[in-house]
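Of the protein chains in this complex, one is absent; all others appear in place.
Presenting chain A:
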Amino acid sequence: MAGTLEPHLEALRRELPAAGPAVLSVLLALLAVAITFLIWRFVQGRRSSRKAVLLLGLCDAGKTLLFARLLTGRYRDTQTSITDSSAVYRVSNDKSANVTLIDLPGHESLRLQFLERFKAAARAIVFVVDSVAFQREVKDVAEFLYQVLVDSTVLKNAPALLIACNKQDVTMAKSAKLIQQQLEKELNTLRVTRSAAPTSLDGSATGSPAQLGKKGKDFDFSQLPMKVEFVECSARGSKGEEGDADFEGLEKWLAKIA
């Protein structure tokens, strides 16, 4: 290699002075621009990696309304999302800290696709749970949560996880403690059944070696590599559409994360 390079370098060295100062200066300028560009990209990459907070959850959990409330404070009528939306959220007390909130659709056919796209950039995950319909939907909630937790990228990055028990303004809403217990029980069963599922087609067993928590003991959220918190909130707010949303716990957690 060095042998082939040598004559080329020689040729270059001979030609450069001969080309004249104008060409030389142009070449130097180009080199400077290239270096600046590379440095800028590198810095960008460092800064923007993992600045996102993902809003996940089942369909109709209240993610989009929560998103709107956090950003604008106002109530909006929402429809089922079919694509993601993202915006920068400034933490209230600390002006400099800001995170990018990303609201992902909850529909079964779309959720995994969008999770794939954004999971690498996630610094924290807010998993929104519909506290009213929880009893009915506990299996689906647990299944989605399981899929999020055993994902290899999520396990590697270990983003902070907040489980927001939404719709607390309704009287029949379950408390965060109850939701935590039920989820733990359900996830306990799920890790047994999921790991026993037939292996995937191409042999790469996706998800089955990842064992949630410790083997011998019952599943507990404290066994996970990331910090998990439960918080109650209400995106609609107790005063309905005119008033504010009740989510101080959520805001405080976001401030902590940023």
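Throughout what follows, a contact is a pair of C-beta atoms (placed from the backbone, for glycine too) under 8 Å apart; a residue touches a chain by one contact, two chains touch by 3 or more; residues count from 1.
Simple rule for what comes next: contacts and distances are computed from a predicted model.
Only one of "SRP receptor subunit alpha", "Sorting nexin", "SKP1 component dimerisation domain-containing protein" or "Auxin-responsive protein" fits the UniProt record of the hidden chain, and that name is "SRP receptor subunit alpha". Of the candidate positions A:Arg41, A:Arg76 or A:Lys214, contact with the unshown chain belongs to A:Arg76. With the whole complex as reference, residues 59-60, 64, 68, 71-72, 74, 76-88, 103, 105, 107-110, 112-113, 139-140, 143, 189-190, 192-194, 196-202, 204, 206 of chain A touch the missing chain.
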